[in-house]
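Missing here: one protein chain of the complex. Every other protein chain is in place.
The letters A and B name the chains in turn, as written, and every chain counts its residues from 1.
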Amino acid sequence: MTSPKQEIPVLVMEGISKSFPGVQALKNVRFDLRAGEVHALLGENGAGKSTLIKILCGAYRKDSGHIRLEGRDLDVNNPADARRYGIGTIHQELMLVPDLSVAENIFLGREPVRARGRIDWKAMHQEARRVLEELCVSIDSYQPVRTLSVAQKQLVEIAKALSQNLRVLVMDEPTSALTEQETAHLMDRIMLLKKKGIGILYISHRLEEIMSVADRATILRDGEYIGTLEKGEISSNRIIEMMVGRQDVYHRWSGQRKIGEPVLEVQHLTTPIVKDVSFTLHKGEILGIAGLMGSGRTETVRAVFGIDPRLSGRIVLQGREISVKHPQKAISAGMGFAPEDRKDQALFLGMSVRTNVNIARLFLNRWGLRRLTEERQVAQSYIQSLDIRTPHLEQETLFLSGGNQQKVVIARWLSTNPQVLILDEPTRGIDVSAKGEIHELMAQLAAKGMAILIVSSELPELLTVCDRILVMREGQVAGTLMACSTTQAEIIAYATGQLTGGGAGETRD
Amino acid sequence: MRQGTSSVRTGGPNQSWYAAILQKYSIWVVLMLLVLGMGLLSDVFLTWGNIFNVLRQASIIGIVAVGMTFVIIGGGFDLSVGAVLAFSAIMSIQMQPVTPGRTALAVLLPLLVGVTTGTVNGFLVGFLRVNPFITTLGTQFVALGITLLYTNGQHVWVWNPDPVYAAIGGGFLGPVPIPVLIFAGVAALGHLVLSYTNFGQYLMATGANEGAAVLSGIRTLWIKVASFIIVGTTAALGGVVLGSRVKNLDPTAGIGYEFEIITAVVLGGTSLSGGRGSVLNTVAGVLILTLIANAMTLLNISHHYQLVIRGLILVGSVALDASSRRRTA
Partner (left out) sequence: MSGFVKTTRELRALVMLLLLFVVMAVTSPDFLTVRNIQNILLQIAVNGIVAAGMTVVIFTGGFDLSVGSVMALAGVLLMKTVSLGVIPAILIATVAGVLVGLINGYLISKARINPFIATLSTMIIIRGIIMGATDAHPISVWNETLFFLGLGSVIGIPVCAFFLVAVVVILHYFVSNYRMGRYILVSGGNVQAGYLAGAPMKAAITAAYSISSASAALAGVLLAARLSTGSPVVAQDAPLLAIAAVVLGGTSLAGGSGSILKTLLGVLILGILSNGLNLLEVSSYYQTIIKGVLVVGVVASDAPGLAQWAQMLRRRVASARIQREHPSLD
């Protein structure tokens, strides 16, 4: 595999920097890719992986730096440019047109035509069949993409890449929605692409997958280049060490929290995705939910908060069963929920900080009118206590940085004085210092007796802030672990199904 | 993508709050300039008589535009207001309000119709999530058909109406025409509800980001239904005022009202993507449109070409809104 030809990088990115208002997303990052290798790009959420690949595929423009393909400087301004240079991307969200056939999707934008502009269907399907055969895939080229499974759609995307003489293929979390068996199939196809000399930039959260497929791995942290591991050096310990880096970011809450009586009991919760999930959350406790993407973490908390419909199961808050058919019921029962995607699901971007803080609990006078003074006072007090950096109360939240936006969302829930606060990926896309502040805040709230449920993909985060960690796998609880005695490896083992049943944390209940 | 924008939007991150307020109500500056300009061009324009005349002309459109502001802020749209307005006006006249008792019917029954059509539209859009344009395009034709059926396609009129009924559309309180007072009342109430009640805030939130609104505990479906009931009611109220003013109406009279109303709201800066808007600015939009119509009539521009200008204003203000949104998003 290490012929000299492969040592010459086909793609070089050097000195790439990119900043957004309030965040320096990339600082002088470099990355290179050899022909026919799989080079993994690793880092926690917010480390800058997605920014880097968006620059490469033309969705973002870099502030500075060079991109060179086979020694030539590239100027990638839009996706069409990137494609012309032979850089293809398989986005996490697949870019297929549901009602067109497999062949049409493979050749979208490059349809073979006969004289007078008519599409040459015969040639297109023939060519599509050839590519699909080359991939050892048995999908009918006439089938509409709508009818395919996610894994099959993924393969159509690969066929699309294979059919257009790419030099570089970016794969962003290609396995996030696949089962293990489908993942194995995908890996075979990736080997095939390698053999054709295509350089693959591979992003995944699953370390075991990286270890089996990657030839090299580059690690980013907080927008900076940390290092590149060669095939022999790749091990999960090394990777985690480099990804997490400075241990001082996550200094464990040292004080002993007093964990009180049960506040929230979820019993046999079942939704179309979640299967028979039960857990108990105590006063002053921080309970983490870990699991791979698609394991039902988010769906669990969404059902608890009444967003997704429940099929069965009970939710008991302070000894009383509550009926959460709408988030409004959950809120009035004493819950708060900061969702996964701040901008899409939590914030009213065009509205002021004041309104965003107060929307879940408006102050009304006896004539039913809003007490604006009260609203201002509340917003002002949270701006101070949570250190939200905004020029004034009426600032639209659109203009705040990610960390400050998240604090606005948390302030919204604190103002309702909840007993249970649910945080779904609270620090995604937030810079390190703001992350620390949010962790500190959670610890303080728990110390005051609030019960906190946190969903996170960052295991170090969970290990830092939680008392117990619930690991989910395929919609079910795989295990419950005590944060003080478990390790990342153990959590991953439960999340991937290598370990099953029980766990130390269950004895608590 | 969204976080990667420099803040080129007018009123960027560090704009002071008073500049923001000035920008928010800039449409009033336009209105003032228009009034000044017309005052300079015409001797009679800036007399109380003419001012109240313009306001009276604006009142029917204005009443419904206040309701339309609510629907559009909530992310909806209502094309059926013209037909509902006409139906209410005709029903009001058909009640033959020659006695106080019949006058009460002539006011209340149309309002009931307004509430009903609003509820139907709201149910279709809010609960079944049918596209609001299609829904109200359909209900517009249903309302038109019912109107034609109800009148058998004939003119309706009332002789010697009860003085109270006649006053709704034609009376004065001191120098101020009653329709103007009704318009002012509806606008004041609308502003109060939109800016100072939790309903108003919930409506804005629903229009701005429905998913986030649900997560904040807002019953968005009911909020949407309520916004359609509001516009239905204002359309019916506008119809009653119209009926009382003309006392003699053709069943197809309502066609075209909806464009004027929508144009006024959009001109007032209410965003068609929902979540942003103000009743006060809608009032300014209504007044500007009426003034322009007034000026065009003075300049002898035919009614038909006035339509053209109105269409241009509509598409122009939407394009402006779209481009300002694109710069931020």
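Throughout what follows, a residue touches a chain if its C-beta (ideal position, glycine included) is under 8 Å from a C-beta of that chain, and two chains touch if they have at least 3 such contacts.
This structure is a prediction, so every number in the text was calculated from the model and none was measured.
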Requested in this report: Return the single residue from A:111, A:127, A:374 or A:437 that touches the missing chain.
Outcome: A:111
**Report entry** Among B:51, B:176, B:192 or B:255, the residue in touch with the chain that has been omitted
**Finding:** B:255
Report task. Just name the one of A:227, A:260 or A:309 that touches the chain not displayed here. Result -> A:309
Report task. Determine and list the chain A residues touching the chain excluded from the picture. Result -> 79-80, 83-84, 89, 95-100, 104-105, 108-111, 113, 117-119, 121, 146-147, 268, 270, 272, 276, 309, 311-312
Report summary line: Touching the unshown chain, chain B contributes residues 77, 124, 127-131, 133-135, 137-146, 148-149, 153, 255, 259, 262, 266, 272, 302, 304-312, 314-315, 318-319, 322-323, 326
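Simple rule for what comes next: only the chains that are shown with their structure count from here on.
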Query raised in the report: Using CA atom averages as chain centres, what separation in Å is found between chain A and chain B?
Result: 44
Requested in this report: Enumerate the contact residues on chain B facing chain A in the complex.
Outcome: 1-7, 12-14, 16-17, 20, 192, 196-198, 201-202, 204-205, 208-209, 211-219, 275-276, 328
Query raised in the report: Taking the complex as given, what residues does chain A use to touch chain B?
Result: 20-21, 23, 59-60, 305, 307, 326-328, 330-332, 337, 339, 343-351, 355, 359-360, 362, 364, 368-370, 372, 391-392, 394-395, 398-399, 402, 412
